[in-house]
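Here the complex is missing a single protein chain, while all its other protein chains stay put.
So, chain A:
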Amino acid sequence: MEMKTKVHAENGKQEILITREFDLPLELLFKAYVEPEIVEQWMGTKVLKLENKKHGGYQFETTDPMGNKHGFSGAIHEFTPNKRITRTFEMENANFGAQLEFLEFEKLTDDTSKLVMHVVYRSVEIRDQILQMPFVQGINMAHSKLESVVGKLKA
């Protein structure tokens, strides 16, 4: 089966490419990045600020299952409707610093569209760490699941 979302990460480079084709007209895909209520739904975050314009900024806040709040924010450098968003992105309580994101929106047919996300990190090391995050979290989750199973056995 062809995978709809592709991640291209070459070793030794401080960038990645995420591509995805959508069964959505270009305008609807772009709208999902623009309307705060829609962003909140698919990103699973609260939108505190979203200024869709050059020199604008955005600020998101998520609450994890433990109730801790995490901030994400950035500045918007280019905003061309149905075409391109260039912005920075930063996890506020992490040591990764800012990353630069080039989002290219493209019409494929009247009903399909494509998004290419080109992300540039400060260093190769930071990129590799961020790439590994879901991998490490997966391991941690498997680990805590195992612990809870073992814990029940003991009880």
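By definition in this document, a residue touches a chain if its C-beta (ideal position, glycine included) is under 8 Å from a C-beta of that chain, and two chains touch if they have at least 3 such contacts; residues count from 1.
The definition used in the following text is that contacts and distances are computed from a predicted model.
Q: Mind telling me which option in "Heterotetrameric sarcosine oxidase delta subunit", "Binding-protein-dependent transport systems inner membrane component", "ArsR family transcriptional regulator" or "Gluconate 2-dehydrogenase subunit 3 family protein" is what UniProt lists for the chain we can't see?
A: Listed in its UniProt record, the absent chain's protein name reads "ArsR family transcriptional regulator".
Q: For the chain that's not shown, point to the residue among A:11, A:68, A:95 or A:109 touching it.
A: Going through A:11, A:68, A:95 or A:109 one by one, A:11 is the residue touching the chain not shown.
Q: Check each of A:31, A:46, A:77 or A:107 against the chain that is not shown and name the one that touches it.
A: A:31
Q: With the missing chain put back, one of A:81, A:97 or A:134 would touch it. Which one?
A: Considering the complete complex, A:134 is the one touching the chain left out.
Q: Given the full complex, what residues of chain A touch the hidden partner chain?
A: Touching the chain left out of view, chain A contributes residues 3-7, 9-12, 18, 20, 22-24, 28-29, 31-32, 38, 41-44, 115, 131-135, 137-138.
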